[in-house]
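Take a look at this one; I'll ask things after.
Here the complex is missing one protein chain, while the rest keep their positions.
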Amino acid sequence: MQRVVQRTIGVVLAALALGISSTGVQAQNVIKIGAPFSLSGPFASFGQAGSAGVEMAVEELNRRGGITIGNTKYTVQMISEDTRSQVADTVSIMERLTREQKVAAVFGPIVGVLSTPGQEVTQAAKTIHFGPAVQWNALMGRPDKKYLVHTQVDDDLRYGAFVPLLVRETKIKSIALLGVNDATARSIMPKVAALMQKEGVKVVAEEYFERTTTDFSPFLTRIRSQKPDMLFFGYGDNFAVSILRQGVELNVAPHYSAFAGTSLTVPMQQALGKPVDSFIGMVANENLLQPLHDDVTKWIAAYKAKYNKDPAGTTDWAFSMYDYVFIWARAVQQAGTFTDSDKVIEKIRNTNYKGVLNIKIDGRGQADHDYDVGIIRNGKLTWQHVNVIK
Amino acid sequence: MLAIDRLSGGYRGGSVLFDVSLSVGAGEIVALIGPNGAGKTSVLRAISRTLPQSRGAISLNGEDIMRRTGHQVVALGVAHVPEGRRVFPRLTVRDNIALGAFVLDDHAKTAEAVANATDVFPALKSRLEQLAGTLSGGEQQMLALARGFVSNPKLMLLDEPSLGLSPRMTDEVFALIERLRTGGRSILLVEQNAILALEIADRGYVIEGGRIVTEGRSDELRRAELLQQSYLGHAG
Amino acid sequence: MTDLIQQLINGLLIGGLYALVALGISLVFGLTGMVNFAHGEVVMLGGYLTFTLTQSFGMPFLGSLVGSLLAGGLLGFAMDRTTFRYTRGTPMNGLVISLGLIMIFQSLAMTIWGTEPLTMDVLFPGAFQQWGLSLSIQKAITLVVTAVLIAGFGLFLVKSRAGRALRALAQEPEAAVYVGIPVERYIALSMVIGTALAAAAGAMFAALFSITPFVGTSLTAKGFIVVALGGMGSAAGTIAGGLLLGVMEALGAGYISAAFTDAYGLLLFLLVLSFKPAGLFGVSGRVKL
Partner (left out) sequence: MSARVSNLATWAVVLALLFAVPSVVGFDGALINIAVVIAINAILAFSLGILFGYAGQMSLAHAAFYGIGAYTAANIALKWGVSFWWCLPIAALAAMLVAAILSIVVTRMEGIVFSLGTYAVGEMIRLVFVNWWQVTGGPQGLSFQRRPESIFGLDFTTRGSFYYVVAAILVLSYLGIRKLMKSKLGWWFVALRENPVLAQSLGINVHLAKAIVFILSAGLAGVVGVLYLYNFRHISPEAFSVWESILLILIVMIGGVGTMAGPIIGAAVFLVLPEVLRLPPTVQPVLIGVVLILVVVLLPRGVVGTFEDWWKARRIKGQAVPKEAA
């Protein structure tokens, strides 16, 4: 049903966007960037965060004087679009952004189910496209995907550091893996399983569940009979709290649970003070619960000031977009053009950037950056910073 | 008691009644006879306000009921025993009779009324806890009559009570109907079996194609040659 | 063996909730022939209301549950009076209206509570642990409350004057008019009772699992499957159908694969309905409730 709701909203927004584009004054010194995110629908919590990240960055950028090319000063205009969490809408929006709005770059969506079909359009239109989707791992370095920038640490690298840390901290001998039945989990879980086996940990179960699941007890019961030392139930942020609670109730893996995701702060908060002996989790970027860096603290203050609310778990996705707006702006300025994507992408590749995150982009457009790991022991939460950038 | 003046009406597909006028006096049994599809049931439905469309005038004891709804008409003292009995099959006989006294809205009164009804319909006494759907056709007819009788109505509308019953059972049912008129109760009896109906009725109306074609005292109607040929022949 | 018993408990728990949701659908469908897809939205709203009452206003869980139940009944009454009563002659139009209501309710829920799943704090920590089985106190309470509500509903149908009138109305609508049952009022009553039970199910659902604005639609679908499985309009069949669906899903997800959780119930449904079109406990023809 939500599809019906979303479609109706979609047509309206399309019409609105059309109205704006036809009546809007085509200002001289403006560079447009597209920001298609899921502002509504099931992925709205991710999309709203991503959109906020771009919005904050664009405002900040313009406040600092925008982008200067030659002697001309440009302000950056963010064209915000709502994908309604739907693939069909995302594809149409991408076409509109690249063909009609002729945006210089596209940021988003967050979720791979949407951004993967979306990049087909942007790459055909030679538009620079930033996104964090796990599915993009496989695309990086392909000649026909020249204008992609993958804003999320490569999974091999990320889990390559996380899994050994996890095994070292807990000394587990066996593990059960549980993930939502989607492309992301289907890509991550086998990697985690392989890494675990390399560490000498036995994988006793690897299970995928439907996105609509609310009652996890049937397969948690089955997993319990395998007696794993640890239940690993990430990614799948939306389900984390439910699984953690039901797992504890059923006494599955009585000692350790682990989770990898972005909105880790939520299950962390919920798990604190609850009968979880030991819980280990990784956030995609930086933890917002107890920031380990001043830059993050400052960023949170700015976020609170702008949106008048505390950062939620998914706010982490705002990072995923925020720094990259500046990386793109720096590249445009260095290249001296915003229309020639070939020149701009050259200035993005093989660079380092110290923003809120410490980012390094390789020759394929793949970004690496640091992230945090949180550990709960006896109800006490501590954080470890994992340095990916050597 | 009941006066219908130039009633027309029908269903969404079209009209089935045209300028029907009839009356039933206090304590009177009036038969409404006619062939299948003549509009007999529709007249009863119009009185009970379940006919989708109707125009004209229907009054009960001088009170206009055209703007009343079905249950309000029941509250005014009308009991409709529909064609094919329409007992509530998955309820017990006792519950069926008790529902007949629904308008009484009183637990004690209902219990008393149910007891009274079983005195009038002794055949049901031994079957009170049985599901109504398991009764025989004749017993179901008895139950339907009892369900109508239990609210102590002033007017009873009986639709084809003989339908599908054996001759012996039919006689029994009709004997009962005669007894129901006690205490000034009026009865409008719809029947295809004209001979039987006119035997117990005081007066009768003949309806055909949605129009009243003949009316008169029962004995007159029985004697009418036309009637002999067209209807009584079938029944005899 | 322990696992099997545990799975049966899991299945009966969720199945009981399915039955609570489905009873209202069965009741309203039995009386009006109308398919109300917005029924599940009442579950969703009941869940959110309980969430807000306990989390924000600090009400005890059972108090919130009763509050949701009453609010659900009120909502059912309002829906019937403002919309559904105009579709008595054409039940199919009731379907369109219910889709309109879904849009309104989902949008309201998204505006008020957001799209992220909300999970309530653990209200009753702890669990009964015995013979390798475990049953959290929250689940035990859910089982008891579900049983009480279902039993109460059954008693109401069989013993009370209003319950008998409802059954009569479902079995022989025309005859029900002739004994003086005010049809409109009783259809509204069935709506009120059905939505009240749905809201109560939502309250327990929210406390056990998590809640989003989108949970209603899949619950509506499950509810209809349960009703058809048990036999259209048969209250006892609906309860049995709910429990059966819950157990089937639990066993399927527990022993085969979690990726097809929804498919086990659907497969069961197709099989049963292919061989017994009237459902497991249904009687063909117009016999109802």
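Residue numbering begins at 1 within each chain, and the chains themselves are lettered A, B and C in the order written.
As a convention for this text, a residue touches a chain if its C-beta (ideal position, glycine included) is under 8 Å from a C-beta of that chain, and two chains touch if they have at least 3 such contacts.
Small disclaimer: the values here were computed from a predicted structure and weren't measured.
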| item | value |
| --- | --- |
| Omitted chain - touching chains that are shown | A, C |
| Among C:Leu108, C:Leu123, C:Leu251 or C:Leu280, the residue in touch with the chain that has been omitted | C:Leu108 |
| Candidate in contact with the missing chain, chosen from A:Glu55, A:Asp154, A:Asp182 or A:Asp229 | A:Asp182 |
| Given C:Met44, C:Ile97 or C:Ala170, the one touching the chain that is not displayed | C:Ile97 |
| Touch list for chain C against the chain that is not drawn | 29, 33, 35, 37, 83, 86-87, 89-90, 92-93, 95-97, 99-104, 106-108, 110-111, 217, 221, 224-225, 228, 232, 259-260, 262-263, 266-267, 269-270, 273-274, 277, 279 |
| In chain A, positions touching the absent partner | 1-5, 7-9, 11-19, 39-40, 82, 86-88, 91-92, 96, 99-100, 112-113, 116-117, 120-121, 124, 135, 181-183, 186, 210-211 |
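Please note the rule applied: only the chains that are shown with their structure count from here on.
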| item | value |
| --- | --- |
| By mean Cα position, the chain sitting nearest the middle | C |
| Centroid distance [mean C-alpha coordinates] between chain B and chain A, Å | 75 |
| Chain B and chain C, separation of their C-alpha mean positions in angstrom | 41 |
| Centroid distance [mean C-alpha coordinates] between chain C and chain A, Å | 37 |
| Sites on chain A at which at least two other chains make contact | none |
| Of all residues in chain C, those that touch chain A in their complex | 3, 6-7, 10-11, 14, 37, 99, 102-103, 106-107, 110, 114-117, 119, 121-122, 125, 127, 129, 134, 136, 139, 205, 208-210, 212-215, 217-218, 249-255, 257-262 |
| Chain C residues touching chain B - in the complex, by the definition given at the top | 161, 164-165, 167-168, 171-172, 174-184, 287-289 |
| Chain C contact footprint on chain A (complex, rising order) | 1-2, 4-5, 8, 40-42, 44-45, 181, 207-210, 212-215, 217-219, 221-222, 224-225, 238-239, 241-242, 245-246, 249-251, 270, 274-275, 312, 314 |
